[in-house]
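Excluded from the complex is one protein chain; the other protein chains are retained at their positions.
Let's look at chain A:
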Amino acid sequence: MSLFRSFCRRPQLWLGAFVTALLFAVALISLVWTPLSPSKMQIVHKLKGPFDHGLLGTDQFGRDVASMLMVGTWNSLSTALAAVIIGGVAGTAIGLFAAARQGFVEQLLMRVCDVIFAVPPILSAMMLGAFLGAGRFTAIIAIATFMVPVFARVVLGSARQIWARDYVTAAQSIGKRPLGITLVHILPNVAGQIIVQTAIQLGLAILTEAGLSFLGLGMAPPAPSWGRMLADSQTYLGLAPWLAILPGLSIALAVFGLNMLGDGLRDVIDPRAESG
């Protein structure tokens, strides 16, 4: 009963949490079980519709679409998660450091972030791909690079406010070092912001990963990925629309769920944003 009331109060949060949990569950299940091997080709059964052969039909090579989507969930989610963790840790560190030093160092770091932010992740992935070769690693690095300035700004903004609080001034006056203050007073106070940002950026990272795979800059075949499934389905659009609709829906659902979760978490952690 209380759970129901809680849902009514914060439907976004619970819907987002449900979709995200589902996503993670599918991804984890795919590691141990899929209906069929996602790379198993049965050319005789190619382009069969949903329920006709397997749960969600087959692609142009007769591979099981349901299995490919499941493994694709893991591939998308793990790539996005790795990118967000790397970008989040680096961005948070930069934000905290800039807030602690302020002045010239802060200005310099933020301008560098501006420059990075100005380059779209697709473009940086293409450039990285030329050096490192296209693949999962390239995709992670490209998306992570794009995440750094986002986290740096958010953390800097909140951290500066906290640096101006009386208890921080008090801590400074009794001779606490900036690193100590950052770890004891600043980080715990911005942690909420970071968590909210992580959920939102995770959605964005999944979208970007799909975009990179669509362009052939993501995971190499035969590893299934939503973006490449979408790209491959293009010429079969009239013949086998489910090949485009299913991965498209998966991407949309994942981004929707993570954004809902992020928004819901923000309402809980930072109630000011709700009224404003």
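We take it that a contact is a pair of C-beta atoms (placed from the backbone, for glycine too) under 8 Å apart; a residue touches a chain by one contact, two chains touch by 3 or more; residues count from 1.
In this section, contacts and distances are computed from a predicted model.
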- Query: One chain is missing here; what is its name in UniProt, given the choices "Peptide/nickel transport system substrate-binding protein", "Thioredoxin reductase", "Fe-S cluster assembly ATPase SufC" or "Beta-ACP synthase"?
  - Reply: "Peptide/nickel transport system substrate-binding protein"
- Sole residue of A:I29, A:I43, A:L132 or A:V268 that reaches the chain not shown, by the stated touch rule: A:I43
- Message: Can you tell me which of A:V105, A:A170, A:L183 or A:L239 touches the chain that was removed from the display?
- Response: A:L239
- Item | Residue of A:L55, A:M127, A:A220 or A:V268 touching the missing chain in the full complex | A:A220
- Missing-chain contacts mapped onto chain A: 39-41, 43-44, 46, 60-62, 133-134, 216, 220-222, 234-239
